[in-house]
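Here the complex is missing a single protein chain, while all its other protein chains stay put.
Chains: A and B, in written order; residue numbering restarts at 1 for each.
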Amino acid sequence: MSLPLIVLLPLLGSLVPLLSSNRQRNLNAWSTALLPAIALGIVIAHAPGVVAGEVYHSSMSWVPQLGLDLAFRLDGLSLLFLLLILGIGLLIILYARYYLAPEDSMPRFYAYLMLFMTSMIGIVMADNLLLLWVFWELTSLSSFLLIGYWYQQSEARRGARMALAVTGMGGLAMLAGFLLIGHIVGTYDMQTVLDSRDLIQADPRYLPALLLVLLGAFTKSAQFPFHFWLPHAMAAPTPVSAFLHSATMVKAGVFLLARLHPALAGSQLWLYIVTLTGLVTMIYAAYFALLKYDLKGVLAFSTVSHLGLITMLFGLDSKLAVVAGLFHIINHATFKAALFMSSGIIDHETGTRDIRKLSGLRRSMPMTAALAGLAAASMAGVPLLNGFISKEMMLTETLESGLLGGLAWLIPVLATLGSVLSVAYSLRLIRNVFFGPEAKELPKTPHEAPFPMRLPMLILVGLCIVIGLIPAVIVSGLLDAAARATILAPRPELQLSIWHGFNLPLLMSAIALAGGVGIYTVRRNLFNFQRQFPQRNALMIFEHSVRRLLQWTQVTIDRLENGSLQRYMLWLIVAVLFLTGSGLLDLDQLQGSRQPQPLDGLLLAGAGITILAGLGTAILHRRRLVSLMMLSVVGLMVSLAFARFSAPDLALTQLAVEVVTVILLMLALFFLPQRTPKESSGARVVRDVLLAAGFGGVVASLNYALLTRPMDSISGFFLDNSVSGGGGHNVVNVILVDFRGFDTLGEITVLCIAAIGIYKLLNRLRLFMPSSDSEGRPWSRDLHPMLLATVSQSLLPLALLVSVFIFLRGHNEPGGGFIAGLVTAVALILLYIARGVDWAQQRLSFQYQPIAVTGVAIATLTGLGSWLFGHNFLTSAFGHFSIPYIGEIELATAMLFDLGVYLTVVGATLMILANLGKLTTRHRPSKENEKETV
Amino acid sequence: MIDTALWIALALFCAAIVLNFYRALVGPSLPDRVLAVDTMYMNSIALIVLFGIWVNNKDYFEAALLIAMLGFVSTIAICKYLLRGDIIE
Partner (left out) sequence: MLDTIIEGAIAFMLIAGGAFAFIGSLGLTHLKDFYMRLHGPSKTTTLGVGCTLIGSLIYFSREDGPIIQELLITIFAFITAPVSAHMLAKSALHHKLKPDPRTRGNPVELESEKPKHTVEEAPQGDSPLP
């Protein structure tokens, strides 16, 4: 199937320009144009079939769980848009080759452009609502890049940001709408959705779904009141504007209206919202187009106005109106792209786009003037050009709409008013820029642009004329096909011709032309009238409101997060108390059906000590060292409890972590006051005690309730599969390195990153060291007591042996990489304590960061290694070996993984502890030094 | 015979730990508390070994070994702290 190729080729094409350098401009342009040209060829090859009534589909599964498929379709509507996107896109590539200045990076421009083209093609070919949304967001992103292409200009950056914010927001709303539709229909498949019109419109969720989808379409197509981003997107290079605002980006919104027309249109809601939004946008934007001084500003507002026109046509409840809308999409794309190109040429050759400065350019650039004049005439709806025909159709349809009941006459009148304004600004554009006396004091001397730059214009204007003269021959088939896809019915009888005889629409056209000329002549009064209103810049308002929003969120966050740890704990504990407490209230009785184990003296004593030590930790918290010792008693008792209840592995881990924590706290305690002042008020103490007691009570009850009830946990699975699946008897270790190996990998990565972070934070930190303890006692002069130094040194091999032992046996007996790592780290830390940093570092002359990183790398590579054998990530293989005195050893790839864990733990722990220890070593302030520094 | 001895030993060690904890609570001096906690660690080694005999499982010995090692390191760390303030210098 060649359908995915149409999307894929331009996507690949976004890489092509990056291959050649900025200086080879022709090569760059030609190579970029190659792939979309092939894609266009494929589209054209399909065209006869589509025109004959066929619809091509191609589908691949992508994320089936979400209902997201890589499904593409090629029907008449897609064909129409594809021709516009690829055709005009190729012209833009040619145009941009001559437009971009030598200092602008051409590869970057073309890469963005192709990316954008890909996402547009994706939108029009998507056969799945979610896929459509994905490409929709891609257009927002890639248009952000394109609009912000000249990132050195603040205008471009801000315009890009605004466009992204507005269209991105609309995109999210649209996603919500799509999800609702998906829920109503039960699938995201486009064809099914389009066929389920009655189902959708009967559903109560139709209203929110419609509103959300329309929000997406209106933001993208810059409909009032979301139109404000478009004029500011004019900060983009002109080829970008010509592409985005004639054929693509803004047309995505009206494309969506057309695409979902069969499913969503036809209700009163659709009729009113879409038609009136379009009408208001058309008139509002046309009025402002008349007032703008910037050439591109005029074009921007006229684009908004014409999009309003198309939107209105899609809203009207007649099939012919839809056909007129589709036809106007083609026409608008051709003349607007040509006009944007002409404005780019004028800007390029004169150095300004200000209508007040420009004048009489027809002498210096006659061809551009002629082409722009024709395009503008088409825009104004002058007969014999394509704009005239679609405008005529539009006026006819407004006459026939039943909207607004008794006030139905308002619609054609307002439509005519829009046309009048359209004529006026088109006239102003051409007359002021190309006619009149020759302009003086232009930044550059104007002359005709190079021919390749005018060639795209020539082609487009040629199209305007040909379609205008013989519409039936050129676009009839295409329009038929597109209409079939949009209204799911054969195209209604329509005579595509220039002359329909004398009728009301012709009169309205005549009024529009005459009125436009009239308004143009009295435009001074209009400018004077407008001057009484304060100047409002949408960009400023937007940025201001964004700032306000940020301030508001900041204030709200500050109110919730005031930096007080106590308060966070309070909220957390209250929330847990409430949630678990309410669960406990539902129980009939606390004790479940299981009988508690008998109590003996040992347990009583252990529990008593743990409780008292816990209380002691809290009560003595202001004498920190004592409190710390109480804490370590709690830790010891807990690990004894683990041992008593047959969980030696947990006991080991608890112990190792306990000791490392104690050392860490001792290191930190050195820099903290020995006693903390009394800080809490009486009321606060009461509150905290109540809260703590309540929390303890709830957690204890919860535990009791849980433990006295029979419970089916997943532990059975691990017990059954540990030996057969992971090859180890120590289920805890097998879970860590095999069943849940991916979790462990994540955890050691986090550990490594945290350790590196701490290392970096402490790297240059040197803290002031008090020369006596809190009671004014000078420190002992014996830096490294000899007995300690000697013994710890001789203990080191023993400790390392223990850690190797624990590591090797880990898979079957209690132990494993984590505990072994902590033991090794503690053994080395003992050396640091006994002999000091300098001595230890002299002998351990390696850095700890590479060790930790190597550990993570080994673990990851082990996981990747299983891919080599065609297994899933982190699948382990194993075999058993016997080593004397150590016992049966399991050599599994899980062991290698465990080695990674081991190295990471050693590296990370030492990185943290040794660096905390180093904080004061170098410049221990003596009395002399203190005096000097004071 | 072993069972009886085991129970007697368990009771004695348990009582010893309670006594140690009493000393750790009342102090009065910091070295006193450190000594008490260190002794608790020592007694815990024996207690865990006794658990191992009780359930006839050799695996408890690793826990005992770790307590012996880690208890020593934490005692040394606290002593160093009392003497020098900075335990790693």
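As a convention for this text, a contact is a pair of C-beta atoms (placed from the backbone, for glycine too) under 8 Å apart; a residue touches a chain by one contact, two chains touch by 3 or more.
Computed from a predicted model, the values in this text were never measured in an experiment.
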Quiz item: Which of A:30, A:62, A:150 or A:671 sits in contact with the chain that's absent?
Solution: A:671
Quiz item: Mind pulling the subunit A residues that touch the left-out chain?
Solution: 671-674, 767-768, 770-772, 774, 776-782, 785, 787-788, 791-792, 794-795, 798, 802, 885, 926-928
Quiz prompt | Residues of subunit B in contact with the chain not shown | solution = 1-2, 4-6, 8-13, 15-17, 19-20, 22-23, 29-32, 34-36, 38-39, 42-43, 45-46, 49-50, 52-53, 58, 61, 64-65, 68-69, 72, 75-76, 79-80, 82-83
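The rule we apply is simple: only the chains that are shown with their structure count from here on.
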Quiz prompt | Whole-Å gap separating subunit A and subunit B, where each centre is the average of the chain's CA atoms | solution = 55
Quiz item: Which of the residues in subunit A come into contact with subunit B in the complex?
Solution: 601-602, 605-606, 608-609, 612-613, 616, 625-626, 629-630, 632-633, 636, 639-640, 643-644, 646, 648, 651-652, 655-656, 658-659, 662-663, 666-667, 669-670, 769-770, 773, 779-780, 782-783, 788, 792, 799, 802, 806, 809, 813-815, 819, 823, 826-827, 829-830, 832-834, 836-837, 913-914, 916-918, 920-921, 924
Self-check item: Complex contact set, residues of subunit B against subunit A
Solution: 10-11, 14-15, 17-18, 21, 24-25, 27, 30, 33-34, 37, 40-41, 44, 47-48, 51, 55, 57, 59-60, 62-63, 65-67, 69-71, 73-74, 76-78, 80-81, 83-89
